[in-house]
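Here's the structure we're looking at; comments come further down.
Of the protein chains in this complex, all but one are displayed in their positions.
Labels run A and B following the written order; every chain starts at residue 1.
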Amino acid sequence: MEYIPLYLIFIPIISSMIIYLFNLRIINYLIFITQATISVLMIKYFLFINKNPQFASITIGGWDKRIGIELKNDVYSIAFIFLTIFIWTIVSIYCFDKRKNDAKFLFFLLFLEGAFLALLQTNDLFNLFVLIEIISIISTILIIFKKDGFAVRAGLYYLLFNSIGSIFYLLGMIIIYNIFGTLNIDVIKHHIHLIDNDLIIHAAFILMMSAIGVKSALFPVFTWLPKAHGAAPSSISALLSGLIVKSGLYVMIKVDHLFNLYTFKEYFFILGFFSAIIGILFALSQKDIKQILAYHTISQIGIILMGLSTINQITFYGGLYHIINHALFKSLLFLGAGMIIRTYNIRRVTEIRGVFKTMPLTSIFIIVGMLSITGAPFFNGFISKSLIVHGLKEQTFIYFLFFIINIGTATSFIKFSQIFFGKSKLKGQATINEKIALFILSIACITLGLHFNYFNQYLFHVESPVVILDLYNIMTYFITIIIGFILYQTIIKKDYLVFKKIRHMHITFETTNYLLVLYIFTMILWSFKAL
Amino acid sequence: MVIIANLIQVLLIAISISIVFSKDNTRVVVFLASFSLLSACLYFLNKAPDVALAEVAIGSAIMPLFYILSISKQREFIVMSHVDDDYLKNEKNQKGKGYLLLENFTDYYKLKLYIFNDAEKAELKGIFRKSNVDLIIEKDESTNTYFLIGKQSSILMNKLAQLVENDDKTIVVKVKESETRD
Partner (left out) sequence: MIKKISLLIILFIMLILFIQMQFDLKGYLNYFSHEYFLSHTYKDTASSNIVTGIYLDYRLFDSIFEASILLIVVSGIVYMTTKEGEENERVFIFEKVKISNLLTILSRVLYPFMLMFGVYIIIHGHLSPGGGFQGGAILATAVLITYYIDPDKITKFSLIIFLEKLLFISILIISSLSLLTKNVLFTNFIPNQTSNTYRSIFLILLNLLIGIKVSLGLVSIFSSFLKEGRS
């Protein structure tokens, strides 16, 4: 019973190999059996852990904890494992119609799930590095799956840049191994306050954070994300935006808890703010559906980073909760966008019209996603954004900036919603599988919006303040929508030259490396300011 | 012993600078192989023989083989012709007009030319996805013009179009590859 973490990792891997070896259509249904088995095992493990918490960590091979590899399941990883299994089930329901006979696609998809579940549970620094590399390589292969020019270029750019980032992580890990003699995160956490030399600890922290910045698309080094997420097939885009990018944030939470440095929290708060603003600015000037959604991922990650890098407990849980909510509604939007693109065969928002009449059920689900991302009451975006804002209420300047970000999001989605009006002659081609997938996601969004207290207590074991659905919040939301609408009609619809220039801006690979070096240098300068 | 290690490190820096600044691909491959060999020596001098073995086997033997294979494949230019007159004849004293044109074109870019004749005309739709040809030559019997069909996304086609500007018996046609939408 206590080896269930290892079963969770290896059942997807073994079933992916069986699917690839046999290459038959009947065996491809194994993916659903796998997902069902994993969910049942996870629920049993969760109940087991709650009763005896001493089995939460196991050392593989029975060796000493400082020498062998340890797998540990704490509050964060259990929540993320549930989210992972849920989203993977939905993506496999969505894409099963088209990929029934494609054994290679299912092989890579299931292998990625196994590697991702291993990343969430491991407690060892070098194991984390190997798993980050595996996830980069499998994501590249899935991005290049369509094999046309745009996809190959985007996938290779993604692979190259992420490999450069991973090298910095290795350097930071070597410094830590030299100082502490062990690679286990818990043991290092106990001993790190004994080292009094600031230069070494800051150097290790900066090197690891630069790698994490590349993986989770923070402000200067985010340029790989729109290309990769725009070029991948739709189900893979949903998976990448929803989960794989969040793996960088998960590693950041772990490394933050390991080092416990106070000086860099303000730096990451500012960085998150810039990510959010730049993401909104780029998203307002794009016309391709998938690029709009990809740039919105960048800005939402900025908001999550603003939430995670404060000392206030409520804001921290707001950021954590926003990771879960963002995974749900971003996957909803990407899957819906995939269905629209398949029916209409074009990708520009300004040319697609009449979605509401052609595919009524799909449009309702996409509208649910849009309401969640802008933070409407009764949906889950409202809860997490209010939690993040709760800790910032004292500093009115930052609260005002946050309000501007919300207005930007609302404007961009009002521009997105122009696809619903008008008429179109095409017939909607949406299969039952896809509609079921979208339906389950929307139900999840609404449920998490209404009953979040229940989830908070059961999963996170924390008492959070009740976010009151009072008149003030609802009025704030409507004012945001109205200002967004006015902005859209006056400025965005005209498509000024500034937006055209931003849309066609092309950042070369040389410039992105230069931005990476600048990013490391600003972190070094910030650490000097604090010394 | 320390002197040898320091000398090797200085040599590694010099090799990496010359890798960054050199323009020819073959030279870069040779430099990479020597870089790998020197770093394997450095691993051995620092008492890590396992790593040195792996580095020599992979970095000096297998990787340059892959690089040279892909560089040589990049240098080929494959032409499939559906005409059977002497437009593309390659004999000692008279070379066909088309052959001179293609030779001029591939010499400019330093590519190797491969021409082969396909007797039965293969299906032209989506052929750039299925096989590895770069150019297809067809002839229109009624007007006696030759069509050179290539991919639209390839930048070599611009040079070819520039070369046949003056000749109105030869037309360059650019075909958009069939892309999948989602």
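In the analysis below, a residue touches a chain if its C-beta (ideal position, glycine included) is under 8 Å from a C-beta of that chain, and two chains touch if they have at least 3 such contacts.
What you are looking at is a predicted structure, and each value in this text was computed from that prediction instead of being measured.
Screening A:Ile27, A:Ile141, A:Ile367 or A:Ile398 against the full complex identifies A:Ile141 as the residue touching the chain left out. One of A:Leu8, A:Ile78, A:Leu109 or A:Leu131 touches the chain omitted from the figure, and that residue is A:Leu131. From the set B:Asn46, B:Ser70, B:Asn104 or B:Asn158, the residue in touch with the chain omitted from the display is B:Ser70, counting the whole complex.
One of A:Arg66, A:His390 or A:Arg503 touches the chain omitted from the figure, and that residue is A:Arg66.
The omitted chain makes contact with chain B at the following residues, 49-50, 53-54, 57-58, 61-62, 65-66, 69-70, 73, 76, 78, 114, 116, 118, 122, 126, 129-132. Contact between chain A and the absent chain runs through residues 3, 6, 10, 13-14, 17, 20-21, 60-64, 66-69, 104, 107-108, 111, 115, 118, 126-127, 130-131, 133-134, 137-138, 140-141, 144, 147, 175, 178-182, 195, 197, 199-200, 203, 514, 517-518, 520-521, 524.
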